[in-house]
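Single-structure report; data block below.
Heads up, one of the protein chains got dropped from this complex, but the rest are sitting where they should.
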Amino acid sequence: MIPVSHVFLLAGVIFSIGMLGLFIRRNLLVIFMSIELMFNAANIAFVGAGNMQANLAVVSDGFASVPFVMAVAAAEAAVGLALVVAMYRATGDTDVELLRRMKG
Amino acid sequence: MNLAVVFTFLLPLCGALINGFLGQWFRKDSGTVAGTIMFGSFMCALIAFFQNQASPIPSFTLWHWFPISDTYTADMRILVDHLSLTMAVMVTGVGFLIHVFAVGYMDHEAAPERFFCYLNFFVVNMLLLVFSDNLVMMFVFWEGVGLMSYLLIGFWYYKPEAASAGKKAFVMNRVGDTGFVLAIFWLFYYFHTFNILEIAGKVKELPESVVTGITLLLFLAVTGKSAQLPLFTWLPDAMEGPTPVSALIHAATMVTAGIYMVTRNHALFNLYPNDPAHMVILTVGALTALVAAAIALGQNDIKKVLAYSTVSQLGFMVMALGVGCYIQAVFHLLTHACFKALLFLTAGAVIYGMHHEQDMTKMGGLAKRMPMTAACFIIGCLALAGFPLTAGYFSKDAILSAVLLKDHPYAWAAGLLAAVFTGFYSTRAVWLTFFGEWRSSHAPDHIHETPRVMLMPLMILAVLALGAGFAGWPEGSGMLYKYLEVTVKQPELKGHLSMANWLATILPGLIGIALGLFFYARGKSPAPVVALFGPIGNWFVQKLYLDEIYEFLIVEPTKIFAQACYYIGDKAMIDGFLHSWYNVCAFGGSRMRRLHSGHLHATLASFLAGVVALFAYILVRGY
Partner (left out) sequence: MNILLFYPLSALIIILSLGVILATNPVHSALLLVGAMVAIAGVFLCLNCEFLAMLQIFIYAGAIMVLFLFIVTTIDTRKDEKFVSSAKFSQASGILLSGSMFFLFFFLALQFVQHLPDTGRWLGDAKGLGELFLKSYSLPFEVVTLVLLTAMAGVIVMSHDPLYRRRSKEASKQILSGGNKA
């Protein structure tokens, strides 16, 4: 008898923590980890919503979305980590403060 | 679908494609290919001509082009009748001879296949113009011949004069073509069809003012294409093109398209024979004949003389149109095609022999060195001057008598004076070129008789220039009249000319020739025209200052207007507007670029600010 609102609240908290991590960290790796946290927050919300939806049936759209999110997260992690490696090769560091070539 | 007719224009099309796409691999033989194909086309035209004698060939549709209204579709439709077949035989026949001549004339050319491709394609366009069943199709090929004329005038595009002459021809023809398009639209407004024969059938429904308007617009097109006053100045300039082009396009065929077009639409012109439009046509024709002949008196360039002579002869044809005598006009068109093609080709042969010298004052005494060419040129000049029993005599006489019988004595007198001038400048051209002393600074040793491949067409054309006139003799009931009367319905001429009038119609040519001989055959060095005519002669030499007048009246104001448009419209308004926007954007950009600090955190913050705003909006609005 878990209230749905609490599940969503948990998701919101984790999402906000992930977002906070994006801003307070300068290490690219940890920034990617924060993004993974945000993905997981979304997954929690999906599972909660799927439960809400799946009162009678066994499966629901909410559950089906979770593997998709995981697949996208895996792709993102692979590309992101390749970027980290590329950046490390180029600069010898993973500090995002070094990436300022996009300055207008 | 009649195969002979189809092949008449399909063969030159194939020739154009072969020479255009494959010609570079057989450069030296491209002329032979084009000439052979033209011979086939000429044979097909003759076959079609005789088939039509046996049993009339019906008109047929090549393909449906595009639907215009629910009831009418513009078709590519071939109209076969006596008029179009006559023209087709003339175009292919003269075209064939000129192709043969061009094989010799262009033999030093680096890329003759381009020339022959254009020339063949011109013949296609001309034939389809002649065979057009409706006005839209006719207009398309009317423009087609104009395009080929442009390309061929500018064939030596690296010469600036040739390039600008082509441009001039194109632009001046546009003025006339505007009239053609407007006339087509006007006719469609009343009849909802472009078909020439359908229009001819229904044309009686039109009020007089409308017919006058439409015929005047059509005549505007004629003044452009057939080089009449005030639009004729492009034709002398068009002589910058190779001489076979001048012979084929600017003497024999394309410039007569206007005459053909009026004859084709004769039902429209026949309707109100006394309306102002006919007065305009007659006046323009007579003035053009006279003015162009006068200018021809003062020219030293042999091709320019022939060019003005062409304009003058076209003026005669237009006079005939103005009095509603279409068959006489077509008769003169045919004989003129023969003797003017002959004259141009002989001039071309002379120019070829003289290594591209066109100034008659630097020639002289060539008759001894190229007797056959000289004989051909003299025959052509006799026909042009209207010497009795030559081709030009019959047709010009037919026109002048028709004008007099229709009771237009002033136009008749102008025609007579033009005929005197014609005789004079023909004699002058003959004498300056072929008789008297050699006047060039170069030695004349290298000048020989024209090569045979060029001489054969000349001789055939010379025979035609002597004999073609008998097709229209006796006047009003000759072979050609009988043949064309089936198609062209024109009011019959009433009354007969008195002996004195008849004599007056023969004599001018003879007087002109006599005058020319009197002034030029006496002395060893020819007197310049200015010396003969005084200050008026100077006017002739300067082409009546027509180019200068146009320059002052039209070109300069247009340039000033264009400058004004450039400074006010382009610089001030468009550029001003755009530049002010540019300044706004540049200013905004210089401020906005501070947002792009390049910091990942700044980018993230702005991105996520958007996400949060969107989320908030959805929450507030409800989902």
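As written, the chains take the letters A and B, and residue 1 is the first residue of each chain.
The rule we apply is simple: a residue touches a chain if its C-beta (ideal position, glycine included) is under 8 Å from a C-beta of that chain, and two chains touch if they have at least 3 such contacts.
Since we're looking at a predicted model, the values are computed, not measured.
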So one chain is hidden, and I want to know which residue out of B:A111, B:M456, B:L546 or B:L608 touches that hidden chain in the complete assembly. B:L608
Touching residues (missing chain, whole complex) on chain A: 1-27, 29-30, 32-34, 36-37, 40, 43-44, 47-48, 50-52, 54-55, 57-60, 63-64, 66-68, 70-79, 81-86, 88-89, 93-95, 97
With the missing chain put back, which residues of chain B would touch it? List them for me. 597, 599, 601-602, 604-606, 608-609, 612, 615-616, 619
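Heads up, the rule we're going with is that only the chains that are shown with their structure count from here on.
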Centre-of-Cα separation between chain B and chain A, whole angstrom: 79
For the complex, which residues does chain A have touching chain B? 19, 22-23, 31, 96-97, 99-104
Can you name the residues of chain B that touch chain A in the complex? 592-601, 603-605, 608
